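What follows is an incomplete set of chains from the complex, kept in their original frame.
Note that the chains are named A and B in the order they appear, and that numbering of residues resets to 1 at the start of each chain.
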Amino acid sequence: MLTKKWTLSPNRCFDPEPIQRRLAHQFFESISALPLVCPHGHVDPALLADPTARFGSPTELFLIPDHYIFRMLYSRGIPLQALGIPTSDGSPVETDYRKIWQLFAEHFYLFRGTPSGLWLKDELTNVFGVDEPLNARNAGYIYDYLTEQLALPAFSPRALFKRFNIEVLCTTDAASDRLEKHQSLHAEGFTQIKPTFRPDAVVNPDTPGWRENLTKLESIAGREINTYAIFIQTLEERRAFFKKMGATATDHSAATPYTTRLSHQEAETIFTRALTNKLNPGDAERFTGHMFLEMARMSVEDGLVMQMHCGIMRNHNPDIFERFGSDKGADIPLKIEWTKNLRPLLQAYGNNQHFHLILFGLDESTYSRELAPLAGHYPAVLLGPPWWFHDSVNGMERYFNLVMETAGLYNTAGFNDDTRAFVSIPARHAVWRRVACNWIAGLVTRGLVEEEDGYEMARALAYDLAKTAYKLNEMEE
Amino acid sequence: MLTKKWTLSPNRCFDPEPIQRRLAHQFFESISALPLVCPHGHVDPALLADPTARFGSPTELFLIPDHYIFRMLYSRGIPLQALGIPTSDGSPVETDYRKIWQLFAEHFYLFRGTPSGLWLKDELTNVFGVDEPLNARNAGYIYDYLTEQLALPAFSPRALFKRFNIEVLCTTDAASDRLEKHQSLHAEGFTQIKPTFRPDAVVNPDTPGWRENLTKLESIAGREINTYAIFIQTLEERRAFFKKMGATATDHSAATPYTTRLSHQEAETIFTRALTNKLNPGDAERFTGHMFLEMARMSVEDGLVMQMHCGIMRNHNPDIFERFGSDKGADIPLKIEWTKNLRPLLQAYGNNQHFHLILFGLDESTYSRELAPLAGHYPAVLLGPPWWFHDSVNGMERYFNLVMETAGLYNTAGFNDDTRAFVSIPARHAVWRRVACNWIAGLVTRGLVEEEDGYEMARALAYDLAKTAYKLNEMEE
């Protein structure tokens, strides 16, 4: 029925005006062969640690682990259990993956104009060679085709890792993680897969399961963590272990970037109340705000890059949380404030040029108002790329237009894909690189940047800035 | 003096780049003949109920009822009384409509680049055949010409209703309205003119005149409303009546989308205090927030679509309010917060896919941060089109760029003109359809959407989404 082959436009993300488009192509060609630098993401290292690992069925690869995808289907009235999303209590959900795929295909039109739609098309066509748009009629055929492909050695995670030309891939790992997968990968020579220290689960005392998480940390540390001082010492030791395992960065998330300096006494008191489950109102926020400062202090001491991801209300939908758990597409952004909130931390450590503090937020109104001015002044501050919902063509264009004039290109941290969907990595980097090249082409055609400088800017955005920001050159093993 | 005829550009709202412009034309041609769906607006049903109704003079048609127009003149120093705006106390104002029109024409340049300017040009040229730009010299001539036209049967409201190709027109009506005009229209077969249940005047206890409004409700309900339980029962009965009269939706407005669940006891207590004019600080906000939840409950039960219009401070200018009353162009938007405020309502009813909750706000910083993520997750949530000040070319472009990537096209509610200026309806829909087609054309030329999908997206935005969102198919009489 289809007469036109489904292909990615070579012009995608580029302005249609011929001069700008031509320039965008030139810049893109100059950087498209550069390897991918992935300094922040959520790929499971187990996927790469086992040479025999496979992705499973198309449904298990594309849909079930990706809340970007199933939240859109859910928003149009399709129950999560019909999509095979596992329940917290193990009650049964749909397990016929072919049937789920059919449902997905019938609703593929929902992704028109979305970043997920763009990535899916790139993955299906470029990675797997599908040449028809997915729809209700060809769903079964494409499912079978993908199943065949996925069984081939060429589509193992390791084979794709090589094919994707990934130079470095940083995972995100709990403070209590033993990093066994990383150890085994490093033993095999895969030192380009690095852990990132993410201690939120034990640092923010209002995290669901904080006490259990602390118990895990006690277990790995081999000691009881019954005072604030021991808590701090244990975190320092864990950071040292992560650094030894190749980590160059830490990552921290909270609803707000509120930072504050508590006295040792007050920190100890709140920590004790947390241990006995007797937190007062405000305790958790104050302790989390204080721990941002402590984490910055440790970064100044051990050199690990510090990332802050702020401004999201997790699990906005209690019904979904109770039945399916976290990370089910029900996290909703909050407006946030950086100028006042971050001041105590910056006052203490912001003037240290060897400290790298990379900021991420979902409140775009802060781009030009707060984030760019902060990055354009403090030696420590760098701006991370557009995060989560804004990792999209328009999200990136807004970021370039709102951030760069004030922060300056060289106070930004390049791109990171931040994804758990391993197969989408090249698609995401391609969008960033294309939008970046188109943005630079726009500056050149408008007489705002020299063409020769444009090539350097393109390379910086595609490759250099990420490596520098995350100290991936400095700490090369 | 004028040598060039005043005409609307066939390219208006379209990008000048030839490929995108050609595509925009193609999409627009494919949908331009579709009838207009007007699911939310403020047209007076009396205008259509009386077959002999006329619009009056050009000044009475274009200027006096339209606060978009006279607020701009007022902002440049022209007193409202000089424009014939009636005073609250009946003190005299200018009544020489030809003189007012002259004043309007002398200041017509103020509307350059504004949506009102664009609509006025469309109305004057397309609806009335004026072919010179209105100015001080030709004001009288054009006034006389328009006066002649307006006297013709072809320019009666009913004739224009037909000429405008309006498929359905929903009005906005108080909870206490007897809907007599709708009854008489339906008796004549005009079932496509439907009421909308708007109970703010009796629901928000801080509305000026709340007690008098409640008395009107008592009168129509034929009972004393002296308890909260009777209040709720009466609202339920009124909704049933509106539904019987063809309504498919309700509408609710408040300064903030704060929602909360009161106990029956607390609701009763605040209602009693409101009855005795003894509200405590915070009572009105809490009661209004609770009533949002009650209205959502009723919508879940009776199937009426629920609209929320939030984030405006009414009557910002007390001097104008005292002398001329409400809706005089002196309402100023407020920043608002949806993520936390709407959570109690969504927790209760957001997972119900048969419940349609359509959200409207004036704080564009919430588009990508809060509204699109909410719509992209909750089955109940749909986003209304850009409201009020943002019902403009740029306002729509921002909406498309900020909302669609995250919410997805199919979680939006198409267009509604929200106007009391009946003659401006086709102009407003034309702007929406043109900007939508240009946006889609931009996606196609940038390789982000398939051309064939673009036609379906254009039709959805121009026609289908509004009908589905407002259940205008489901409840067809």
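We take it that contacts are C-beta pairs under 8 Å (C-beta built on N, C-alpha and C of every residue); 3 or more make two chains touch, one makes a residue touch a chain.
Predicted, not measured: the structure shown is a model, and the values here were computed from it.
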Complete-assembly copy number [criterion: all chains share one sequence; 2 shown]: 3
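The rule we apply is simple: only the chains that are shown with their structure count from here on.
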Distance from subunit B to subunit A - Cα centre to Cα centre, in angstrom: 40
Interfacial residue positions of subunit B with respect to subunit A in the complex: 17, 19-20, 337, 339-340, 343, 346-347, 350-351, 353, 365-366, 368-370, 372-379, 381, 401-402, 404-406, 408-411, 442-443, 445-450, 453, 456-457
List of subunit A residues in touch with subunit B within their complex: 8-17, 71-72, 74-77, 109-115, 118, 133, 313, 316-320, 329-335, 362-365, 389-390, 392-395, 398
